[in-house]
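The other protein chains are all here in position, but one chain of the complex has been omitted.
Right, chain A next:
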Amino acid sequence: MSDVVLSLANAGRTYPGTPPVESLRGVDLTVRAGELVAVVGPSGSGKTTLLNLAAGLDRPTTGSVRLAGQAVENLSDRRLSGLRAYALGVVFQQFFLMDHLSSVDNVANGLLYRGVPADERRRAAAAALDRVGLAHRAGHPAGKLSGGERQRVAIARALVGWPALILADEPTGNLDSVSGAQILALLRDLHSDGVTLLVITHDATVAEACPRRVDLRDGRIVADTGWTE
């Protein structure tokens, strides 16, 4: 039995408004170290809300979210931010790179809020770029890379601090099928290295490639293939 890196217990998130929007309700989900989990669902099913809770960017309005053993709802802003800096890496559909910075500096930013000295950050960043197969692009400005390369840089940034959990929000959503397939292969490759990944997607190909699949609908989990060794 591996360590639990993420667990949601009866977690719900309601956004205020008239009427209030209940994006997520009563979700129970446990992700263990080494898993590769796909969260699938149509738009509006609460996938992004789930990701925000799992990424420590938002707090549940009901229930509990535990990240790396800590209950998110009880943490101060600085401790929750610390959790994001140390325990989590996030990959976005839109990459969110700083175009004027080189690939290696973008990746190094993944360690900025751990207070790691600059030269150490760049060393780790170079290693992470190497791991995603982009060592030859280290000095290129991120703005000049192709979409697939940009997403690799973003994955390297999430990976650079070897966090307990990497979250990916539609990582292939902005890519053509060839680049998408390469990114998917990279994620599976990282999984086989023991990296824990939670991928949010509505792409059936991505979902099928993951050993575990969680189906969301109207803010509830309707199916979960469960943990497999």
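Following the convention adopted for this analysis, a contact is a pair of C-beta atoms (placed from the backbone, for glycine too) under 8 Å apart; a residue touches a chain by one contact, two chains touch by 3 or more; residues count from 1.
Everything below uses one rule, namely that contacts and distances are computed from a predicted model.
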item	value
Which of "Sarcosine oxidase subunit delta", "Anti-sigma K factor RskA C-terminal domain-containing protein", "ABC transporter permease" or "ATP synthase subunit a" matches, in UniProt, the chain that is not displayed	"ABC transporter permease"
Touching residue (missing chain; options A:A87, A:A126 or A:A209)	A:A87
Residues belonging to chain A that touch the chain removed from view	52, 55, 57-58, 77-79, 81-87, 90, 92, 94, 96, 98, 100, 109-110, 112-115, 117-118, 157
